[in-house]
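Not every chain of the complex is shown here; the ones you see sit where they belong.
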């Protein structure tokens, strides 16, 4: 099963990461496999900067999830709007040209959509 | 038609219950049948405690909806995180091992997803 978690508010990162963690734990316990992508746009791309992720205490959970194959994707429009350089992002973060288009593409591809 | 309403903020309960009520009313007027589930995780499980639901004036609407076959489901992870005992929940509330997994399962099963 495939899931896209959509984060566009900085205050929702903790909840979204917890959701992803719970989903993977559930999958392990019940023998279900989940492909998980966390798509950030709007102000929520800020927490994908390495410095900010560490400052807010989010980096550890992000790294744990990335190791378990969770994809982190940032919207390029939002990066520009927030003056964030690609070079300052966490290395495992990928970039989508338009976050909103990525959300639609993924749903077209059979992903469930969850907005924490 | 099947619908899952996702509530993870305490302040959104009133809106979510109103949405469910409007949907069932619309279905009655236009001869459409809706199967509705309200899935609560994160802090929003608190309002599924009988005492809290009554205190906040939500219980009446919840009961009306439950009588019309709306399912109320609480995430077990969130219950634990909020130190809520199963015995303090409204009797018609069911429990899902992981709210996020329930959301995905339901979408896989053809439910539309709505986040009030």
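When the chains are written out, they are named A and B in that same order, and each has its own residue count from 1.
Note that in this section a residue touches a chain if its C-beta (ideal position, glycine included) is under 8 Å from a C-beta of that chain, and two chains touch if they have at least 3 such contacts.
Given the structure is predicted, the values throughout are model-derived calculations rather than measurements.
Each chain in view is the same protein; 2 are placed here, and the whole complex, as held in this structure file, contains 3 copies.
Heads up, the rule we're going with is that only the chains that are shown with their structure count from here on.
Between chain A and chain B the centroid-to-centroid distance comes to 26 Å (mean Cα coordinates, whole Å).
Across the interface of their complex, chain A is touched by residues 6, 8, 41-42, 75, 77, 97-101, 103-105, 107-108, 113, 115 of chain B. The part of chain A that touches chain B in the complex is made up of residues 1, 3, 15, 18-20, 22-23, 25-27, 29-30, 32, 34, 112-116.
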